[in-house]
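A single protein chain has been omitted from the complex, and every remaining protein chain is retained in its original position.
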Amino acid sequence: MFPTPLQKQSPGARGLYRGVVSISLLVWLLPLFAIALTSTRSLDDLSRGNYWGWPTDLRIAENYTAVFTSSPMGRYLLNSVVITLPAVAGTLAVSTMAGFALAQYRFRGNIALFATFIAGNFVPFQVLMIPVRNLFVHVIPLYDTVWALVLFHIAFQTGFCTLFMRNFIRELPDALVEAARIEGVGELRIFWHVVLPLVRPALAALAVLEFTFIWNDYFWALVLVQSDTARPVTAGLQALAGQWLASWQLMSAGALIAAAPSIVIFFAMQRHFIAGLTLGAVKE
Amino acid sequence: MHLTRTLAAAAVVSGLLAAPVAAGTIVFNTDTSDPQPKAAFEAVVKQFEAENPGVTVKMNVYDHESYKSSIRNWLTSAPPDVALWYSGARMRQFVTPGLLEDVSALFTPETRVQFSPKVLDTVTVDDKQFGVPYSYYQWGLFARTDLLQKAGVGDIKTWDDLLGACDKLRAAGIEPVDLGSKDLWPTAGWFDYIDLRLNGYEFHTQLTEGRVSWQDPKVRDVFAHWKQLLDHQCFIKNHTSLSWQESQSLLYQGKAGMMLIGNFITQGIPADAAANIGFMTFPTITAGLPQTEEAPIESINIPTGAKNKADAMKLLAFMMRADVQTTVNKTLRQLPANNQAQVSDDRYLKAGAAQLGTAVHLTQFLDRDTSEDLATIAMKGFQEFMVKPERLDAVLANIERARKRIYASN
Amino acid sequence: MAEVSLRGVRKSFGPVDVIKGIDLDVAHGEFCVFVGPSGCGKSTLLRLIAGLEDITEGTLDIGGANMTRVPPANRGIAMVFQSYALYPHMTVRDNISFGLRMVDTPKPVITARVAEAARLLQLETYLDRKPSQLSGGQRQRVAIGRAIVREPEVFLFDEPLSNLDAALRSQTRVELLNLHQTLGATMIYVTHDQVEAMTMADKIVVLQAGQIEQVGSPLELYERPRNLFVAGFIGSPRMNTIPGRIATVIDGAARLELPGGAITHVQLNGTRLAPGPVLLGVRPEHIMVDDPGTSGEGLAGTVTLAEHLGAETILHIEMAHGPVLVARADGRAPQRIGQPVTLTLDPRFCHLFDPAGPALMNAPG
Partner (left out) sequence: MSATVGRIAVAGPVPATWWRRHQMALAPAILLAPACLLFALFVIWPIADSLWVSLHDWDGIKPMRFVGFGNYTELFTDDVFYTSLVNNVLWLVAFMLAPVFGLALALLLNQTLFGMRLVKSLFFFPFVISQVVVGLVFGWFLNADFGLLNVLLGFIGLPPVDILGDERWATFGVMAAGLWPQTAYCMILYLTGLTAINPELVEAARLDGARGWRLLRHVILPQLRPATFIAIVVCVVGALRSFDLVSIMTKGGPYDSSSVLAFYMYQQTFASFRYGYGAAIATVLFLIMDVYIAFFLVSLLRRERR
């Protein structure tokens, strides 16, 4: 292992190490501690300028309740869920099929198609902004509905997910598919009965990753929806920032609430998350 | 884009066939997402529906900021029957391509007199009316009377009074002028007022309509006056990183003396500060100019593509009525456009009504009087000028370049 | 009857020709082994027979029917993969029955066939386990079981033993041969291991660079290699080759000059050869190693390495003027490293090759 494992070092060195790590962590997360602390304050504290001292009285329950009662935060959260879950499911479905096709079949244009998906994945998505918005306004009348976001996320994320799934399926032994083929199993049944069960780990990793990507999206939420009935929590939070300017305790609580689902997902499915993120970081 | 257009047409046609809007339904788009406007229009709709049995109003409430861009989408694709919008140049840009309906029929001799010509002008294009004004509000200096008194500042009637006030407040350890320029537009209030007081309405209108160069000596004169304010250290220091909402707390906490802003600020004044915050008209610079004030006027319009124009006209006629405007503006805490409606009992509104009553001309504010494109560039220039006054030449050259581009293509 | 015959079979991937024209007949019930170094095309050839790759040119008949363009499932074949290709998410039972279930075979038939295969392969107690809970040998048997239940006419094996350790490998070889006896089906077996080929095959097909070098029974190939490649590939340690010259041919015997001026005589048994350069091929067991001076005509050399395998000793001997030769000696051979020795080549077992490859003469012995 590199650096040298500390187990081999003196207890003193280990203690020093723990000290250094703790302090680094504290500094690293300082902005978050600040916001968490503020979300527990009373408005009085803030207007008296007590931004950084210990809160004079804790208002955790009040503040977090107020976020939901004084704003459409609940609605925003619901919208985010309604956008994220179908988008993740759709992306996985579409890209697993495409990834399987690209990994398992030889046909003309395979590599070109694969390259197109990769390239599309890297496109600065702002380029797509005007046409995609026009598309939803004029052609597919879904502008300002959650479905516009669902559809677009599925389409755009397909680039990355197809790359991911294709490479994953490519790593599976060809023999698994060929054995089934020799036994007369139809191609679509092979996909369903052989490949799908085998890609479960990849699906889990992608699902977690895509959940946070889509949940955290802000740009498209800004471009494709605008009313409270469709707005996800990221854009909602930004809209509330105007309304809550003086109420930092609500702003902080709202920010933490908006971040909570992806944090929960991350900690619950950390292994999959990191497996997904670091795919390709190990081998060349 | 041909494909888009064709498909769009197909989509619209199929939309018409698939979902015929029930007779008696009005689709009403508004930007009333903030609590007070929301309450006001919910009440309006309720009363209208009560008075017109069989007509139902379906409201689509949008957020104030995004409304400005989204209106372009639905006006051209799936227009509602009625929409809230602004008067003046902002309205004209939709009238020119034929997106808004002529509603002159509503302005009969009896109703016409209920609106002052200066208000009516803002919804009139080629002698035809394209909207019904229902509300407006005044701009001016909202000032901490207690602090001004403490610092020995008297009435601020003239430019020199203003400069003097800055010095005295500064000496008393108070930031003279509160400003949040992160949103850019608050700077335009200063530009508009200095220009209006210095060069007058005619010149200002020529400028906002793109007919005068931004490098005109008269414009430079505006900035020369503005520079005096900077030299007298009138403005708070960190205005570039504050939004107008963030900046207002300085006023309430007694750290700043005054703020040039619209009447909407009064919605947020805390009870304990209200007694000490007064309203005054922007001081005079050039004596003898006809009084002009900033008074953004809101109106209600019918898109040309509306499906239920008959009922839409009813709603406009309803919004035109003095009694309705009285109630709406009471909740909005703004001034009714109908001069027979009653101004609600609020000292800021009373002051505003008085100020605007004597005004000869009204302007809509820079970003509504000129193209949004030019306004954005100009307001960024104002902000830059306030931080780096030495860059004035470059700033003006940049705005002028934009003016030439924008008004040449029209 | 399920004989397999290939006629002019070619396969190319884009511009690359992988199989360059194969004509081959595998008789019904024969155990045929494709052998060759890696990259020789033996696996591709098997996949062409299986239908996993399209045949670019030529025809394939199985059981007398043209199968060139028939999908794999309809060729009456079953295949056992090198990696076994077991589905990790299915039990042994499900793995074995998967193919039958997917083509809607009646339930009782499936049950009966799985039971029969499990009995044959001694897998009865493992039917409800997942592949990850099995040893390598057991997995291998499951893979075979999956092939058996399809009751094919032709079994295809793609290096099925390469993932097993040495002991298990020889045991499984025997089991496979028994299975071949029991089923009586045609089996085509791919390996790169010539020992496997020699021990199992009725017929060996030696492939090299997409072409057949030689087809024949194991002993035929061992004793009568058609060229240098086959001679070198079959047999371990490999056949020694010594560059030399035919100086003169007198009375049906060639006088051969070897490096360093040594001379040896080889009976030509009627083969007519002209003087010129040749390669002399002789297998290690046909080189006699003696102490120097014992024999007059011997080649002088020095022992550089002695591998004591118990039953025999493999001696590496550096000749005074030429290559290192390998000789198979008695298990108790007294020679030690560094010791000078004299080598005698048994003239009855000498092969002669054209330096370009083809055999000029195989040993008469």
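Which chain is which? They are A, B and C, in the order written, and residues in each are numbered from 1.
Here, contacts are C-beta pairs under 8 Å (C-beta built on N, C-alpha and C of every residue); 3 or more make two chains touch, one makes a residue touch a chain.
Worth saying up front: this structure is predicted, and the values here are computed from it rather than measured.
Residue in contact with the omitted chain (choice from C:18, C:40, C:60 or C:100): C:100.
For chain A, the list of residues touching the undisplayed chain reads 1-3, 5-7, 14, 17-18, 20-21, 24-25, 28-32, 34-35, 49, 51-52, 93-95, 97-98, 100-102, 104-105, 107, 111, 113, 115-120, 122-132, 134-135, 151-152, 154-156, 158-159, 162, 183-184, 186-188, 191, 212, 215-216, 218-219, 222, 234-235, 237-238, 241, 248, 251, 255-256, 258-259, 262-263, 265-267, 270, 273-274, 277-278, 280-284.
Within the entire complex, the positions of chain B that touch the omitted partner chain are 1, 4, 69, 72-73, 75-76, 93-94, 97, 99, 181-184, 237-242, 372-373, 376-377, 380-381, 383-384, 387-388, 398, 401, 405, 409.
The rule is simple: only the chains that are shown with their structure count from here on.
Chain contacts here run in a simple line, from one end chain through to the other with no loop closing. Greatest centre-to-centre distance from chain C is found for B, with centres as Cα means. In terms of their C-alpha centroids, the spacing between chain A and chain B amounts to 40 Å.
Looking at the complex, you find that chain C touches chain A at residues 50-52, 71-74, 77-79, 81-85, 87-89, 98-100, 102-103, 146, 150.
By the touch criterion given at the top, residues 47, 133-135, 137-141, 143-144, 222, 226-228, 239, 242-243, 245-246 of chain A touch chain B in their complex.
Chain B makes touch with chain A in their complex at residues 4-5, 7-8, 11, 15, 33-34, 60-63, 66-67, 70, 73-74, 77-78, 243, 245-246, 249, 253.
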